[in-house]
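Yeah, one chain of the complex is gone here, protein chain that is, but the others are all in their spots.
So that you can tell them apart, the chains are marked A, B and C in the order they are listed, and the count of residues begins at 1 in each.
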Amino acid sequence: MIPRYSRPEMAAIWSPETKFRIWFEIEAHACDAQAELGVIPKEAAEAVWKARDVEFDVARIDEIEREVKHDVIAFLTHLAEHVGPEARFVHQGMTSSDVLDTCFNIQLVRAADILLADLDALLAALKRRAFEHKDTVCIGRSHGIHAEPVTFGLKMAQAYAEMDRNRRRLAEARREVATCAISGAVGTFANIDPRVEEHVARKLGLEVEPISTQVIPRDRHAMFFSTLAVIASSVERIATEIRHLQRTEVLEAEEYFSPGQKGSSAMPHKRNPVLTENLTGLARMVRAYALPAMENVALWHERDISHSSVERMIGPDATVTLDFALARLTGVIDKLVVYPENMMKNLNRFRGLIHSQRVLLALTQKGVSREDAYRLVQRNAMKVWEQGADFMTELKADPDVAAALSPEEIEEKFDLGYHTKHVDTIFRRVFGEA
Amino acid sequence: MIPRYSRPEMAAIWSPETKFRIWFEIEAHACDAQAELGVIPKEAAEAVWKARDVEFDVARIDEIEREVKHDVIAFLTHLAEHVGPEARFVHQGMTSSDVLDTCFNIQLVRAADILLADLDALLAALKRRAFEHKDTVCIGRSHGIHAEPVTFGLKMAQAYAEMDRNRRRLAEARREVATCAISGAVGTFANIDPRVEEHVARKLGLEVEPISTQVIPRDRHAMFFSTLAVIASSVERIATEIRHLQRTEVLEAEEYFSPGQKGSSAMPHKRNPVLTENLTGLARMVRAYALPAMENVALWHERDISHSSVERMIGPDATVTLDFALARLTGVIDKLVVYPENMMKNLNRFRGLIHSQRVLLALTQKGVSREDAYRLVQRNAMKVWEQGADFMTELKADPDVAAALSPEEIEEKFDLGYHTKHVDTIFRRVFGEA
Amino acid sequence: MIPRYSRPEMAAIWSPETKFRIWFEIEAHACDAQAELGVIPKEAAEAVWKARDVEFDVARIDEIEREVKHDVIAFLTHLAEHVGPEARFVHQGMTSSDVLDTCFNIQLVRAADILLADLDALLAALKRRAFEHKDTVCIGRSHGIHAEPVTFGLKMAQAYAEMDRNRRRLAEARREVATCAISGAVGTFANIDPRVEEHVARKLGLEVEPISTQVIPRDRHAMFFSTLAVIASSVERIATEIRHLQRTEVLEAEEYFSPGQKGSSAMPHKRNPVLTENLTGLARMVRAYALPAMENVALWHERDISHSSVERMIGPDATVTLDFALARLTGVIDKLVVYPENMMKNLNRFRGLIHSQRVLLALTQKGVSREDAYRLVQRNAMKVWEQGADFMTELKADPDVAAALSPEEIEEKFDLGYHTKHVDTIFRRVFGEA
Partner (left out) sequence: MIPRYSRPEMAAIWSPETKFRIWFEIEAHACDAQAELGVIPKEAAEAVWKARDVEFDVARIDEIEREVKHDVIAFLTHLAEHVGPEARFVHQGMTSSDVLDTCFNIQLVRAADILLADLDALLAALKRRAFEHKDTVCIGRSHGIHAEPVTFGLKMAQAYAEMDRNRRRLAEARREVATCAISGAVGTFANIDPRVEEHVARKLGLEVEPISTQVIPRDRHAMFFSTLAVIASSVERIATEIRHLQRTEVLEAEEYFSPGQKGSSAMPHKRNPVLTENLTGLARMVRAYALPAMENVALWHERDISHSSVERMIGPDATVTLDFALARLTGVIDKLVVYPENMMKNLNRFRGLIHSQRVLLALTQKGVSREDAYRLVQRNAMKVWEQGADFMTELKADPDVAAALSPEEIEEKFDLGYHTKHVDTIFRRVFGEA
C-alpha cells in the first residue's frame, strides 16, 4: 500500500483511527451484553458509550503502547482516560484476539463492500461499452493470429461476464469473513457467555464464528485473499487485451489521452498504454498476497501469532491495491477510445481470406468433392496471399468456382452478418437483454 | 501425479481412455442436436452412437496423431474407423476447443465429485472422533505455550467446521467449472446453432457457458484450483496439529502403527508421524498449482494455447494429490491413537498454575484490590514454579488468601468443568447436536 | 513430468533404475572407505563390487518394499541377493538419508549438467541468429508502441546475454547441490567416521556437506529450484517476444512450419505460434515449483520428512520440464523464419515520423528556439498522421524548415545508420566480438 496506488476511502479503513473506533464498538457492545447478563453494572455499560463520539488520540495510545508493550491494553488504558473508573468493566472475560480478529474481519468486510461497489462501477462501464459496440465488427484472434470476425461489444460482454462472476465470488468471500468471535482465551467461553458474542455479532452485522480457538480460523482469510487474487487475474486479462489493441500495428483501441497530456505531438503515434501496463503490474502484486494468506492457515495448536505480521501487510496492501486497480480499470474502459475503422481495416487485411472456410464449405455443399473444393479455394487464396489480389474477385473469375457458385452466392459468403447473427443471443445470456 | 501418491479412481479420470470416451459423448450428443435441427441426417447421428460401447484404441489414435499432428483430428479419424462414412457429419461447425474445454470441465467436475466424497468421509471421521472425545480434557496452547484447558473433541470439532467450509467452497468451485461450450471458432456460433450447446450441456449435466471466446474463460479454473489450494492448507493445519501432539515430549496423540510396522521395539518411542509429515509436503504442492492456474487467466485476445500445457499438468496433479491427501488424512483421523492420560499429565505439568487467573479474579471479586490480589497469586505461583510446590496447597496455606477464599472456594477454581461448560453449545453450533 | 513434455535423457535420471544404481555406488564406495578404516573386512567391500554390473530388478525391490515398508532396506535386501552374506557389512553406521539425500543431489547435478548443455545449445543458436541479423533493422517498441530503430540481431544478443547470465546462475546452483552427506543419524558421525563421507564425496565428484543434520539442508535446494524458475522466466521472455513478432499485424518473424504441417493453406496467414505459447505455459509451471522448494527449508529440528513428497514431484517435474522447454526454444530460435522486409515495412509505417525527434534536435542545434522547432515539427508530423503524407517530403517543402536545414541535412536525419552505429560496440560487449 503506497500513496501512489491508494484511494482515500479504502486507505481510511486501515487507519489507526478506524481501527480504534471499531475496537471501541466491539468493547461497548460487549459491555451492553455483559450488563444485560448481569455480569457488569448497567451504569458501567452506559458510561462506556460516553466515548461514542470521542476522537481517540492515536499518538497518546502509541505512547502508552511503548510503555505497556500491548496494543489492546494501551487502547483500554486510553479509553479509561475518557470513560473514567467504569472502564475497569470493559473487556471482562475477553481476550485481545476477540477484539483484533473481529476488528480485522470488519475491516475486510468494509473493504469488500468498497470492492463490490468498484465492481459495480466496472460492470456498468463494461455494459455501456458492450451495448455501444455490440455491432462494431472486428477480427477475432486466436494465438494472436486473425481467425474469424467478432464484435468489440462481444469483447466487452466477455469481460462483463467474467467480472460478474468475480462479483459473485467476492460477495461469497465477504460472507466468509463476516464473522465475530468473542470467545475468550482458547475459545472455550470459559470466562464469557456465548450470548455476548451473539449480541456483538448482531450489532455489527456479523455472524458468530461457530468455533474459534482464540483466533478466527484463517482458512476464511485464505479464501478471501485468493478471491482477490483471482479478480486481479481478470483485471490483468482485460488490461492485456487493451495493451494488445493499442499496439502500433493494431491500434483498434486506445487509452484516453487528455489534451494536455504529454504523448509527443511530434510523434503522434507515441501514446503508450501506461494505465493498463500499470494494471498488469498491480495484478501481479495482488496475486502474490494470496500465498502468505494460505500459509497462515496452519497455525500451531489453538493459535500462534505468525499470521499477524502477514495480515498487517496484506490486509491493506491487497485491498487498497485492488481497489485502486478496479477504479483505474473502470476509468480506462469508460474513456477507451475505440477505432471501428481500424478494426475494419485490420479485418480486411487479407482481402477476404478469412472467409475461405465458408467458401470451402459452400463448394462441398454444392457437391464438389472435399479434395477438389480445397484445391479450388487454395489456388485462389494463394493469389491473394502472394500477389495481393482480392479473394472475392478471384473466386468469381475462377471458372471452376463459378461452375458451382453464382456471384451472389459467393458474395453471401463474405457477409459479416453471418458471424454476428448470434450476438443478440449471447448478449441476452450475459445481460438478460440485447 | 506420481503413482505413489495416486488413487486409481481419481487417476482414471485423467486416463486417455476416459478422455476419448468423454470426447465421444460430446460429439455424439452434438450430432443428435444437429440432426434434430436438420443440419445433418438423423441416420448419421444414429450411426455415431454405434460406437457407444467401443473401447477406443489409444495406441492407434496416438499413431494417427503422430501423422496429422492434431489430437482431435486423430480421434475423429479413429472414430470414423468404427462409425464408417457417416463420421464425416461428426464435429460439424465445431472447433477443437469445444471438445477439449468441455471435456476438461467434465473431468474437473468428476474430480470434484470424488473430492466431495473424500471430504464427506473426512467429515464423518472428524465428527466421530469429536464426539468420542467431546469431554477429553487437554491443555489448550497459544504460541505453543500452555494456556487454558480445552477438550480434544473441540480440536476435532474445529477441524470439522473448517473442512465443512471447504466442502461448501468445493461445491461452489465445482459449480464454477460445470459449464459446456460448443460455440465454434472465436465463440460466435457463426457455424453452429447455440441450441446444440444447450442440448449437449443438458445431456452432460452442465450449464452452458454464457459467453466463450473459443475457449471457456480461465477465471473459472483459477477459482477452482485456488479452492483446492485452500483445502490443502486446511489439510496442512490438521497435519501440523497431529505432528505437534505426537512430539516425544507431548505425546497426546499418535498416528496408528500396525503391529507389523517397523517403529523400533528397541526404541519404542521412535514412532514418527510420517503420514502427517507427508501430508504437509503434499499440501505445499497443491498450493503451488494455484499460481499457474491464475497466470492462465490472461490469455491473449480470443484465446492462445499457453494454458494447455499448464492444465495437462495441474489438472491431474492437483486433483490426484489432493484426493490422496484427503484419503490419507481420513485414515489418520480414523485410527488416531489418543492418550487422554498423557493429556491430563501435560495439563497438570504446572501443578495448578493454569488456574491462577481464576484465583486472581476470585480474590478481586471478594474485595481484594487488584494489586494485592496479584501479589498474593504471584508469591504462591513462584513457589510452584521455582520449588515444584502444588498451587492449590500453597494457596490454602497462605493466610492472606485464606482470609478471602475458603478451601472450597479455592478448590472450585481448579474445576476443569469451568472450562468445558460451553462445549455442548459449541458442538451444537458445529454439528447441530451435542 | 508428463511424456508429452519429456526428453528421454533427462527422464532417465529419475528412473528407478538410475536411482538404485546411484544408491549402489554410494554404498559400495562407503564400503571401500570402511574397509580402509578397518571397520569392515576388505573382502566384504570387494564382494559388494561384484554387483557393479548388475541390472537391479525394480519389480523385485518394489515387492520387498511392500513387505518391509522401507525403500532403502528393500534395496539392501535385494542387493544381498546378488552379493551374498557379505552384504551384511553394507550401510554400516549409515542412515537412509545418507543414501537418499546424496542420491538426490547426484540426480540434480546430472540434471544440471543436461540443462547446462541445453543452455549451451540455446546460446549457440542465439549467437548464430544474432550475427546473422546483426544489421537487420527493425523498429524498437516500448509499451508495444513504435519507438526508435534497433536490429533483430540486438534482440537475439539481448536474449543471449540473459541466457548467459542464466548459465552462470545454473553453474552456481549446480555447485550448491553438489554435496554429499554420510553422517549417520542426526548427522553427528557417532556411528561412522567422517573419512567415509570424504571418500564417497571424492569418488562421486561432490563436496562434503560441512554440517548435515541427518539431512542435507534444504536451502541448497531452494536456491536450485529458484534458479530454474528464473531461467524459466527468461524462456517466457523470449517466447513472448516471438509471439508478438508473429502476430498477424506484425509478422516480423514466425515459428518454422514444416511443409507437411497443417496451418491451413486456404488461410495461409493462420500459422499459430503454438510452440512459444506452449513455452509460456511451461515457464509458469517451472516457476511454480520454486515455492514448495522454499517451504521445504524450515524442517523441524534435525529433520522431518515433509520435504520428501515435494521432491519426489518437483525433482523430475522441474528439471524435465525445463529441459524440454530449453530444447524446444533452441529449435524455435534455430529455425525461426525472419521477415526483414516486413520489419522495414512496419518501421516505415509512419512514413518517417520516428525520426521527428532527430529533426527537432537538428532544428534547435541550428538556433531555432525549442518552441518554434517543436511547432515546425508538429505541423508537419500532423500532416503525416492525418493525411498520410510523407514526413521527409513535407519537411523539405516547409519553407521555415528549409530555412534552417538543407535537403541533405534533412535526409541525414532519416538515416537508419544513426541508430545502428553502436551495434558493434554492444556485440563486442556481449560476445567479445562483432
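Here is the rule we go by: contacts are C-beta pairs under 8 Å (C-beta built on N, C-alpha and C of every residue); 3 or more make two chains touch, one makes a residue touch a chain.
None of these values were measured; they are calculated from a predicted model.
Trainee: Which listed residue (C:Ala47, C:Leu115 or C:Met223) would be found touching the missing chain in the intact complex?
Mentor: Among C:Ala47, C:Leu115 or C:Met223, only C:Met223 touches the chain that is not shown.
Trainee: Touching the absent chain in the whole complex: find that residue among C:Ala51, C:Leu76 or C:Leu154.
Mentor: Looking across C:Ala51, C:Leu76 or C:Leu154, the contact with the absent chain belongs to C:Leu154.
Trainee: Among the options C:Glu9, C:Glu36, C:Asp120 or C:Glu162, which residue touches the chain absent from this view?
Mentor: Reading the full complex, the residue touching the unseen chain is C:Glu162.
Trainee: For chain A, which residues lie in contact with the unshown chain of the complex?
Mentor: 2, 4-5, 68-70, 243, 261-262, 272, 274, 277-278, 280-282, 284-285, 287-289, 291-292, 295-296, 300, 304-310, 312-314, 317
Trainee: Under the stated touch rule, tell me which residues of chain B contact the chain that is not displayed.
Mentor: Touch set of chain B with respect to the missing chain: 139, 141-147, 243-244, 246-250, 264-274, 277, 291, 295, 346, 349-350, 353-354, 356-357, 360, 374, 377-378, 381-382, 385.
Trainee: For chain C, which residues touch the unseen chain?
Mentor: 140-144, 147-150, 154, 157-158, 161-162, 165-166, 169, 172, 176, 185-190, 194, 208, 210-211, 213-214, 217, 219-220, 222-223, 226-227, 229-230, 233-234, 236-237, 239-241, 244, 283, 287, 290-291, 294-295, 297-305, 418-423, 425-426, 429-430
As a convention for this text, only the chains that are shown with their structure count from here on.
Trainee: Take the average of all CA coordinates in chain A, do the same for chain C, and state the distance between these two points in whole angstrom.
Mentor: Chain A and chain C have C-alpha centres separated by 33 Å.
Trainee: Give the residues of chain B that touch two or more other chains, as numbers and ranges in rising order.
Mentor: Residues 287, 291, 295, 300, 304-305.
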